[in-house]
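One protein chain is absent from this view; the other protein chains keep their places.
Letters A, B and C name the chains as they come in the text, with residue numbers starting at 1 for each one.
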């Protein structure tokens, strides 16, 4: 199972009454199908998975799978606080036709969830899952760092094939790849550090910014793959302010606002998340316009 | 709605097959009914609420309510990442006959959950809940501190009656009481700081240690209320090592192990939480024995 | 060596040319001599000790000692990164006629300065000092917490008599007093938490706010000592905004500005520290006026 290139972590659109708007999701995915994206992550952090009911999760997984292009690799978020529920979600993903389950650490009982306890959790899930597991480290949300040595331990499991590293600390990817068995795959979790991550061994990225600007993210990947270090770095530097403003500062609300501005179906996030303010919206608008002005052939 | 005295945050017992053991829960509550505990919190952090399914939550709420002594105040944990689900859980608590809903902040999207967004969440929940809301600050698990100024803002809402302050930073209680309207109630969230909290204005405590040693926790409260500062402080100092070892370090697993040692029905926590090691169990045993030796009339 | 009551950590005034203004220091101390302050700390954090040359330190110590009232206890800051220089400074303090040396942990090599290494440092200093040592925990500046168990170990040394606890986490004082030998003295390091600290066993405080409002700090101490819990708590709540604004947020610059406003000789801090802005000055002015309006008999 090779995970190379750029993956978009799909947003979950909501209707005015707060219900999941599957038709909007389909429209977005159909447009993404025409880009060079390698695949989709459904029910990731950008997808507001933790704000959905179990039943909504099933429907979103099903809807995205049905409309996704055949050549797109499908990854499903499959995490929960309890080990049993995590296994159930990985199984649901497999039944729904997904190729990979993206699993973040349980994190509520932080002081009691480290070392052997975490390793055991991931191994139990990997043992029980019919599809391969992609680890997911996103300490800014979970408060838990998956340490390189622990990741390397988990990488020995034949059903754990890689990690989405969203800590933003690029050197963690170096450290993981140095310790893990050959073939273990690291994906950048943010467009802020995409080029740097590729330079030190990442095989791709799951980038919230790819929901907004899939073509530019794919172009950055292509340049890096062709060894065009300088032009890749230039594009990275042009994308950096957008990535920070839209994804890092904005979160799901920022990504959805920028999608609206780019003609996708973004909409509002679910409560308690708030839509971006009018001022933030203007800032995002200006940022996207600057980007287009500086790369008219690309954006 | 006065919340005075010591509340035990009930553990959720599990059977060997991993299912919820309601009978064990009943046995524990019946024994607690004979103590001076002011009431119970059902589905708090010690109750492993985040590891239960929605349906299990309902059954635990029902079972505890049925067996609880009439004079015991019943508080139900009612939290979720989404505002809508939080409201649903507060309503369930009301339907089940609970007097107060204990609500912690949504916390997954940490960088996007502060200030006005958090205030709006709690106000929406308080508006929609038929029973009063007790705020719940437990930053070691959520990564979110409820700041005194925000708590004071929320305290103006007539349906928000107090806070369980579990940060362990006693001065936060001072700061909250200094800013909040008269009558807002602060409860200590840990036996580590119970006496200090009472001395600066807390009206009681929700103490994991009270699942293990309810009599001693109640005695500490009584001494403080009678103004016996020195003897209260002595008892606090005797309880401190037990509270740290069993509750802070041990978490739900530690509390359950200590309950087993005291003749309650503790058992194992649910995965991914692991039971305490044999060495930890010995340490807890010794700690309880030391406590009994030093306070034969009490323990 | 009993350390009871309120101590002011003296600021170091500077002349327009940046040199130490000893005459201004004398004027301040003479006015403090007329208050109920128990004593002075010279060359503490509020005294900008780390910004002074060794020779300036000597002159400030000498000047303050000469003018201090006879009944005032004199404590000298005596800290450095190297053990040898720390000892030298403790000896200088003794030669200069100070009764106690206030010693904070060396902190530059944080990851290498903990546990046994720190204990050894403090013991070597205590062995070599002719005057007793007061430990000084101020993690917001040093990045190092003196843990209760380590403090309790150090408290066994006959020449280590107490601790100034400036972490702001009141429960640390409880924990230290619970573990340390009888007679070990804990002083609050901030007026933010002065009353709470006294309630749980502190014997006094070294309060930057006492440079600005010595009478009110002394009054708070007196009320607490007389067991007037409610009126002490009221005064604490009135002092809290001033303490936060002037000392916590303002630092040495804030304290000096507030001293100017109260007729003391404050002046500017030494570079790189910047004076408070005009807006901050107005805020401090207003805060002091509010305080006076609410306590005309006191301020």
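One rule holds in what follows: a residue touches a chain if its C-beta (ideal position, glycine included) is under 8 Å from a C-beta of that chain, and two chains touch if they have at least 3 such contacts.
In this text, all values refer to a predicted model and were calculated from it rather than measured experimentally.
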Partners of the unshown chain among those that are drawn: A, C
Residue, one of A:111, A:201 or A:263, that touches the chain absent here: A:201
Identified contact with the non-displayed chain, of C:83, C:99, C:237 or C:292: C:83
Missing-partner contacts on chain C, residue numbers: 18, 45, 50-53, 81-85, 106, 108-113, 116-118, 120-121, 124, 140-143, 248-249, 251-253, 270-274
Residue numbers in chain A that touch the chain omitted from display: 168-171, 174-175, 178, 192-193, 195-196, 199-201, 233, 236-237, 240
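Assume only the chains that are shown with their structure count from here on.
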Pairwise touch network: line, ring, star, complete, or other: line
Chain B-chain C separation of Cα centroids, rounded to whole Å: 37
Where chain A touches two or more other chains, by residue: none
